[in-house]
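Removed from the display is one protein chain of the complex; every other protein chain stays in position.
We just call them A and B in the order they show up, numbering each chain from 1.
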Amino acid sequence: MGIRFASIRQLMSEFPSPRGLLPAIVLLVLWQIFQSGNSPYFPPPSTWWTGLIQLAAGGRLLTASVATIQTIVVGLVLAIVSGVLIGVLIGMSQQASRALGPLLEFCRAMPPPAIVPLAILFLGYDARMKLTIVALSAMWPILLNTSSAIQHIHPILLDVSTSLRLSVFERVRLIVIPSVVPAILLGIRIALPLTIVLTLLVEILTSIEGIGALMIAAQRNFQSGQVYGLLVLVGMFGFLLNNAFSIVQAVILRRWPPRNVQA
Amino acid sequence: MLDPVFECRSASVTLALRDGPRPIIADISLEVHSAEFLSIVGPSGTGKTTLLRMLGGLLQPTGGEVLVKGQVMTGPPEDVVIVFQDYANALLQWRTVASNVSFGIERVLPRKECADRVRQALDLVGLLGRAEDYPWQLSGGMQQRVQIARALALRPAVMLMDEPFAALDAMTKAGLQDELLRLRDQTKTSFVFITHDIEEATYLGDRVAVLNGSPGRIEQVVAIDLPFPRDQIATRQLPEFLEYRYRLHKAIGHG
Partner (left out) sequence: MASGRAVSRINWPGLAVLALVLLAWEAVVRAGVIDFEFFPAPSAILAGGIELAKDGILLQDLLHTLLSIAIGWSIAMLIGISVGLLLGFSPLVRRYSLASIEVLRPMPGIAFAPLGLLLFGFSLQTELVVTVLPTVWPVMINTMGGIANVQPRLADVGRTFRLSRHEIIRHLLLPAALPSIIVGARISLGLALVMAIVAEIVGNPEGLGYGIVREQQALHPEAMFAYIAVVGVLGVILNAGVLGLTSLLWPATVPRRGM
């Protein structure tokens, strides 16, 4: 029973001391004091808040947030499903891994933002295009991590499965997949910020509904308070999402050996 | 004389490598009877691992044959279970101890019988109290006992052990050696125990086979005539023990 919370406790203890927030707070306070409300480039933090309130009033903030979050979540789920499935298939076959290796390497090295204009050209300017590019790009780290982990499953474990005469399905279900769950989660961890970045990128570039669209609109209208406010909002959102995922990861992995225990 | 439970008849393994075929082990003839403990000693490089994999059905002999209960082996047989040296990677670290022990039998036995066997096996190795823990929470010696319990749950005719205690400290090793002998008495399982430790082979075995040369061959089989029950201190001091130790060292080429 104790291990149910041991890994979460470990996670909490790894959080840096809250005293570390001092520089950020000091910066904000000084900023507020030394900037008048009229500065177009470095408006004080109070204007950030009012800027956000402005957006919230019309309901625009809510609809944009929902659109962005929806893309991120659905995109991530699609990426996970496809990444794991294809990753398992590739990982389980030596020939496939070797043959597809260079192709996968090239796809990995290609910066996803470079593909965005391509997606726009092919799929048009709508939410479906946004989702497609986000899911397709986020799939790669998950796929590559999964297939690599499968290739690194310890041979003794495979010997055990042969020795116990497991069928292929049983081998995949009982040994292969549980072995690579930690690697899959690591891949998702990498994919998560990628989904955020791409979603915002598409929204900024195309003004498709979302926080990014709000940001670029605010910039075009010289609403600097809103720009900063949205920036903080995005930052907070990213922070919360990453930490929420860390907790989920810790909960799922509580049965696996902790990373600092050499198995 | 009862028929042997496990038998090798002139078995050999030749691997097809890039620069030509290389015989790893040749002309292996062995017999193991019910409840017998056969130790196999040999220096590294003589094909101990290959021999074990062949005996366990993970490798097909390129010459000769291996028989279990009189039947020629064509793949990993039901009556033979392997206990690996690398216990950490041979166990499923994400499953509880009890779940690990049931791993071999859960797909073929009904729930209740499975649970009974698991309990029995854990009791035999003295780990009933840790059934709900995870392997990575246990010490090396305990993890190895879990692997042994998993093997026992299958009620095999033969347990193949590949240097199972090599990675453990001396005290744990001594304890597990005695436990193995006790298990043999209680379950009447046959043991084929591969090791590089001559003293361990002598202490545990009814017979000790010497694997040597390249390709590895069984050069000698020494019958060990030491009294039971074996004792870590008393037995190892007997002049007969030292005599066997000397003979085996010479046979391997250390003398």
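Note that contacts are C-beta pairs under 8 Å (C-beta built on N, C-alpha and C of every residue); 3 or more make two chains touch, one makes a residue touch a chain.
No experiment lies behind these values; they were computed from the predicted model shown.
Shown chains touched by the undisplayed chain in the intact complex: A. The hidden chain makes contact, of the residues A:I115, A:L158 or A:I177, with A:I115. Not every partner is drawn; the one left out touches chain A at residues 15-24, 40-41, 95, 98-103, 105-106, 109-118, 120-122, 193, 196-197, 200-201, 204-205, 212, 215-216, 218-219, 222, 224, 227-228, 230-231, 234-235, 238-239, 241-242.
By definition in this document, only the chains that are shown with their structure count from here on.
Between chain A and chain B, the centres computed from C-alpha atoms are 48 Å apart. Residues of chain A touching chain B in their complex: 3, 154, 156-157, 159-160, 162-165, 170, 174-175, 178-179, 181, 255-258, 261, 263. Listing the residues of chain B that touch chain A in their complex gives 53, 56-58, 75-76, 78, 81-82, 84, 86, 88-90, 92-95, 103-104, 107, 134, 136-137.
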